[in-house]
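Note that this complex is displayed minus one protein chain, with the remaining chains in position.
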């Protein structure tokens, strides 16, 4: 039984608490948050104790740390927890600052304990099946990847302002997903982005609609499309053309009911947002983390993966600002 | 070039006129109708002459007769045209009266000229592909067939009253289609039907919603479902379970546009009615008829097929009225 | 916290044990089985004790009994548990013998404790959504219902021999589902069935492919299609035509990946069998049972519902054997 300390008891922290508590091989031992109220509530719900983050990290009754605090604290907690010999699962992104993230990667490079970054989409069973089919050679060589990722509605402007921008906050999921699907990093990255959904997002210096094009060493191409708004719900699709066919991971609808009437043939909307769409992926992610600990095997998403995705977000941001294509190696 | 005389210039006759005139190997030579106006109009449109039905049948400049007159005249015209040595394509049904239809079949049994019945659905490319896949053994042995056939809206009550009833007028298409798909006739037929769409149909002694179950010699089963009304358009589907899989012929939609919005994921409606849905089938039917003439090969839908479908309609009518299963051999 | 005693620790019992144990408001207190080994194993897994069925029923530490034993014991256990004042969830069918089931219904008719029958499909979220749309009047009046229910593969012949036959064992789910969807019982039932999948099933006196047609008081019609084999997995669909449209609950596929290659456009198969397909329904069923207890509300599937479904299975069996339509009121 892995005893887990959870840092951060907000929305994502609470989601992870449920995964931790409902898994047969883990228990939620302690929680910490700068907000006492949410910490106490979650502790009570799962029979955990409340400690400070530092107490949890140094608590010898705790085997693993789940970091779900605000992004600016991730690097520090990773370094401390690694030094304390804990297994670590840290929410994405590693940091908003690429230099800091790379510094963190350097510092913990010698750590023997598992350090995993929480890119949950790799664990979505549909995306995982697509990846498996690709690796099986079912459509031959990879040629042209498209990831569509639209949120149902934009976050509050207050969130946008501290998010690090669409590329670091939202598209970072898709950068990691592209690395997972393609099995390699791109060499160049071009981005165009604009504020079409809400002018306030533009005023805050961010974009809400963006397209990134990436080229790989042998000429393969990937396109990522992001929007902060889709009136029909959370649009999460992958499509990849190969030399022998096409693979698509389609949206998961709310239910399988189809109504035909004078308006047409009407299916349900896609599941609304990540809590509904990726609940299974979060659980599978946690299970994979526990398996890495138990089997002494490498974690499926490394800190290096987390830094790579962040560098891609940085490259996209620079490309958008300069109108030029950015070579990824200049950032890694 | 096959020179064609068309008997009947109503809706179906006009449809056939277009197929005849646009085919490279046939020309519309003469038309006939009890309504001078529609006859003259169609003749003018295609450069044909107007004659009486008897004149057309005896016209030595005419090779083939297309019978699209009212059903009660079909048997007479078939007999006359067969005696005159013409190739014949007669619209369904052969007759409303099974005894008369069988008499007609007997009388023309020695005819050497092609006599074909117009069950156009056999020529729908989707249904034909389903049949081909079955014959190729793609799903193993046939086990359970379901035909869904819903009209978009009921016909006028005046039509219902002289139609011979839903089984002879509408489901007769599906009886023939089941014979085509299964490759054999059923041994027993059970029907339930009610007037749910329009009470006036019930008052007229007919039903508008019906289910027929048929059993074959070796235990295979077929179900036909009919309704005179589908608020979403013309619903025309086939589904058959075999020992190694399932084949379905799905509806053809008006277009391929899909709209996703707050109401769901919305596709277009099925094509509205038989003119839109089966326009290609009518043309393919005519082409098959011409090919039979040119290649001196048996027609793909024989008069015997037409009588068999009528007998099945008769059996269904009797089953509905008696609440008992009817043995088809008692009627054939 | 509802303390539950589980009678029967076979496949279905184990499935329920998981629902009981993982629900926040119930705990698995005791288990019983004629097979000590499975009972001990399940007890160990969930920290329950092993007792005899009678001990469990009389155990004052137990609030609710889940009956998942062999069908011939259901009526006895229901009567005993009801007499002991326990809340009861009994797996389907209530009994193979309609007279015995009706006797049981009579005996417990005065019981104040909740007695629920385990027709899990009512709790499938897709079917529940279809029912909700119907009740909302989204397609107007119900007219023609079709339930398709094909198992992926037939059970062992040993199972077939004691199952009570396809209608009582398999189609009983669909009889209950039709009652749920239509909101009323049919007045007449006709069945045809044959042994097409495996001749040994026929030798054992059962059928493996069957179609049942049911008519309701006002002329509405329902069709149920069953097969013991579908080479592509578990086929579980509902389709209902109404005066203003059509509702369909489609299959749930194993994943959302679509592969396009030289063979066509290929989606995943339906989820393999009921464990995969209805896992959520079993959990929702348990939750509904607990809610009935807590809220002192009627259970959503009553013992009377269970008897009605059994009577319909009996009617179908009689119809198949006699070739006649059976009036349901003769059996209820």
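Going in written order, the chains are labelled A, B and C, and every chain counts its residues from 1.
Quick note on the criterion: a residue touches a chain if its C-beta (ideal position, glycine included) is under 8 Å from a C-beta of that chain, and two chains touch if they have at least 3 such contacts.
Everything quoted here is computed from the prediction, not taken from an experiment.
Contact with the omitted chain, checked across A:144, A:157 or A:203, is made by A:144. Within the complete assembly, A:244 is the residue of A:135, A:244, A:276 or A:330 that touches the hidden chain.
Between the chain not shown and the residues C:41, C:269 or C:324, the one that touches is C:269. Annotation: of A:38, A:52 or A:213, A:213 touches the absent chain (contact as defined above). Taking the whole complex into account, chain C touches the unshown chain at residues 230-232, 235, 253, 259-270.
Contact between chain A and the absent chain runs through residues 139-141, 143-144, 146, 150, 190, 192, 194-197, 209-211, 213, 215, 218-221, 223, 225, 227, 229-232, 235, 241-246, 323-325.
One chain is missing from the display, and on chain B it is touched by residues 22, 125-126, 129-130, 133, 138-139, 244-252, 255-262, 268.
In this section, only the chains that are shown with their structure count from here on.
Chain closest to the overall centre, judged by the mean of its C-alpha atoms against the mean of all protein C-alpha atoms: C.
Chain centres here are Cα means. That of chain A falls 58 Å from that of chain B.
Note on chain placement: the centre of chain A and the centre of chain C lie 40 Å apart, centres being C-alpha means. Annotation for chain C: residues 139, 244-246 touch two or more other chains.
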